[in-house]
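The structure under discussion is supplied below as structure tokens; questions concerning it will follow.
Missing here: one protein chain of the complex. Every other protein chain is in place.
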Amino acid sequence: MTAVLEKPTRQLTPKEPRQWKGPAVFVAVAIIALVVMPLVLEPFRLGLLAKYLCYAIVALGIGLAWGQGGMLTLGQGVFFGLGGYAMGMYLKLNDAGGDLPDFMVWSGVEDLPALWAPFGNPVFALAMVVVVPLVVAVLLGTLVFRQRVRGAYFAILTQALAAAMVILLVGQQGLTGGTNGLTNFFDFFGNDVAAESTQRGLYLTVAIVLGVLYLAAWQLVRSRFGRLLLAVRDGEDRVRFLGYNPATVKTITFAISAVMAGIAGALFVPVVGIISPALLGVVPSLELVVAVAVGGRFALAGAVLGAVVMGYAKTYFSEELPDAWLYLQGALFILVMTLAPKGIVGVATALRARVRKEASA
Amino acid sequence: MTALLEVRDLAVVFDGFRAIDGVDFTVDSGELRFLIGPNGAGKTTLIDIITGLTKPTTGTVVFDGNSLAGKREHERVRLGIGRTFQTSVVFEDLTVLENLDLAASFRRPLWSLLRRRKGVIAAVEQALETTGLADLAPRKAGVLSHGQRQWLEIGMLIAQGPRLLLLDEPVAGMSSEERARTGELLTSIAKDHTVIVIEHDMEFLRRYASQVTVLHEGKVLIEGSVDEVRADPRVQEVYLGRAREEAAHDAVT
């Protein structure tokens, strides 16, 4: 049966001209990111860019889940945090070298909690960076999507999860470091985590991981699964009558986006040197969704662009005009949602179309 | 002939309103069956129950010897039951070809969907040819006219390769030219499929129907050939009379 289905027959449509613009832009951006930026930017600025690129990885996942799949997830911070804490736990244990991590001593913990013990093993910790977000997302996705809970309900539930996660982390002082989270890292796989060379290496790692995940996401979007995802976004109930279970499609996509956020969180920890509840609650989760909206949610590139642009904007305005930032962020948000719901990418596409029209007229 | 679909003693109650009230209904393999009845007779509800959109309050639906109780919509599609909707729903952001390709691909294992589509699979090509949409294949479905959308939906249904096709008012809102084309399409599909069509249009019914089931107030009023049904006084009373009046009215204006 499959063999028959598989067999391609005569081409009904003329072959599309090979797309070269997309790959060309990708290569150009990759060269700028991997070669130019490390040469041009001073270490502090390069570190900031590395941070934004971590956010861009989360944004890529949001772009996939929300832009392509219509699942507005307001709780990506949860997965970011799960990945981050997994990495942070390993680093703390590694630094402690057999003793208790410093914050546990301060909060009067006497024995290493059972939850922590296996994270001393780097392979286990790195595996958990992927596995824990994956399991949580699959569990939540299965329970929620199977019951056809969607749209705003789903958004509200993910937000509630982010809120609950923060309260849980803050409350478990001895286990999680409470409000301060996990910080004061020294060694990163044999390197001084603060050293310039380590930070440059980390930047390159983040950039490469982002590039690889971007290509993977792009491939996914172009595949049949990607078409199916769009169909689920635009008419979930209709998709059922095409013989697919939308819940499966959504759960898979949600899980992919969660894993991306987990990886981003794990990379974030050595880059920035901290993971704490304030970095993964309702507000940071929403900020990333905003970034995706600003960049353009319907294009993967828009999500990445939005995360970097909003990251820079936040840093710049918090440095220059700290009081104005919240106004600006709010205003920007209102403006984008009302005037340019397709974000920067949408505006750029419209402008290009207009220029082309004028050129041909 | 064997029964492909058997509906027994079916009833569904919405907040006390009996939309379907004790329906027995059998469709044989290879049959083309028309389902008619005035508004609110329960036609669409019956199809909703068969396809899993609505849960029956009592009664059973058996498809090819399997009870459909507890089966969800997509599982019924996988058994071979396909349907269209009154207001056609196609995926506007996908091209005509992609719409058909998705419809034809649901039997593939999920992982194989991760590859890009290369070329056009046979089922899709056949659907394009049957529906006459081949020229529009690369266009976004959002730009199609109302009639073309309906054909695309029928095409998607054919591409699914179902064993039972349920068409909910396929010619509603179509021009007479489009109706004629849809009729031909229907005739050609019915040659090698089992089809149930809900239709209001009497002219269309007279031309293309053979076996007709009349629903009225959630019950089967009569079943038979077009002529038998048209001749039945009860049908004239509840349905045809009104339609004739309308037809006469149309003829005058």
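Some observations on this one:
Each chain gets a letter, A and B, in the order it is written, and its residues are counted from 1.
Here, contacts are C-beta pairs under 8 Å (C-beta built on N, C-alpha and C of every residue); 3 or more make two chains touch, one makes a residue touch a chain.
Please note the rule applied: contacts and distances are computed from a predicted model.
Look at the chain that isn't drawn here: its UniProt entry, checked against "Transcriptional regulator", "Branched-chain amino acid ABC transporter permease", "Citrate lyase acyl carrier protein" or "ATP synthase epsilon chain", names it "Branched-chain amino acid ABC transporter permease". The residue touching the chain not shown here, chosen from A:A125, A:L140, A:L242 or A:I274, is A:L140. Between the chain not shown and the residues A:G22, A:P113 or A:G330, the one that touches is A:G330. For the options A:P23, A:P113 or A:G171, the residue in contact with the chain missing from this view is A:G171.
Among A:V221, A:L242, A:I256 or A:V290, only A:V290 touches the chain left out of the display.
One chain is missing from the display, and on chain A it is touched by residues 72, 140, 143-144, 147-149, 151-153, 155-157, 159-161, 163-165, 167-172, 237-238, 282, 286, 289-290, 293, 323, 326-327, 329-334, 337-338, 341.
Just so it is clear, only the chains that are shown with their structure count from here on.
Chain geometry summary: the mean Cα position of chain A and that of chain B are 44 Å apart.
Of all residues in chain B, those touching chain A in their complex are 51, 72-74, 77-78, 82-83, 85, 89, 91-94, 97-98, 101-108, 110, 113-123, 125, 128, 134, 137-138, 156, 160. Note for the complex: chain A touches chain B at residues 1-2, 4-13, 219-220, 222-225, 227-228, 230-231, 234-235, 238-245, 248, 252.
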